[in-house]
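Quick one: the structure is below, questions incoming.
Every protein chain but one is kept in place in this view of the complex.
Let's look at subunit A:
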């Protein structure tokens, strides 16, 4: 009874959000899992349990290997996006940290693209990345052509092999500022004493950053990677507005949508669960890591 008094009111206060989470997050995950092992391939409803057939079919029996193709697209997109956004974010944060004039102004300039929705910027980037070259060129290709940089003209996202790397450009443009803000906070969080101590020990600037500052930024870098990583894996709106749903740029999230439109609920659910697992593979170790780090602190 005493223990109930201890945590009872707290639990009662938490209960609305717990119930909502239980129903709308975990309940629906469970429901999706159930659909993904059924044979609900049309609006008629399910006739029975088929085990993991929907999953294995995605990898072995999908027409034109559509699903593995979408995974490959996602991989290219994610790698380019993460590397690009981390690179520019770190670079800008580093420059600002070194004391550029008008820091507040540049901070705002770099951070602003994040405020634009992917749909809005996607429409503009669709035009910028016009795949025509030569006399019909438009967008960036026309700019390159006008500057005499014809060799830079390319097919952007319509390139069958590396198109997804072009698709990552708008995402990098949009989220580098966010990574910069994270890193800048990280830089500012490092106590001045450490720098002074390093200076006292006669460390060069390079040694200061290499051995003192950057190691302290590891948690920030990891957070940034996780946040961008899970966004990247669920990427949908940007791709829908740049290329629309089509084979060339299809990623699992778009494939789910396409499958759902044709009422193939079981297949859509199976792709969703795979997508959830992919994100979980990234997120869960991170949660364990932070949990441990907090306990140790």
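In this text, contacts are C-beta pairs under 8 Å (C-beta built on N, C-alpha and C of every residue); 3 or more make two chains touch, one makes a residue touch a chain; residues count from 1.
Here is the rule we go by: contacts and distances are computed from a predicted model.
Asks: Which choice in "Hydrogenase-4 component E", "Glucose/mannose transport system substrate-binding protein", "Multisubunit sodium/proton antiporter MrpE subunit" or "Class GN sortase" gives the name that UniProt lists for the one chain left out?
Replies: Choosing among "Hydrogenase-4 component E", "Glucose/mannose transport system substrate-binding protein", "Multisubunit sodium/proton antiporter MrpE subunit" or "Class GN sortase", the correct UniProt name is "Glucose/mannose transport system substrate-binding protein".
Asks: For a quick check of understanding: of A:54, A:243 or A:272, which residue touches the chain that isn't displayed?
Replies: Only one listed residue reaches the unshown chain, and that is A:243.
Asks: Of A:194, A:261 or A:293, which sits in contact with the chain we cannot see?
Replies: In the full complex, the listed residue that touches the missing chain is A:261.
Asks: Of A:32, A:46, A:130 or A:216, which sits in contact with the chain we cannot see?
Replies: A:130
Asks: I need the residue numbers on subunit A that touch the omitted chain, in ascending order.
Replies: 5, 8-10, 12-13, 15-16, 41-45, 63-64, 66, 69, 126, 130-132, 136, 155, 157-158, 160, 243-244, 246-248, 250, 258-264
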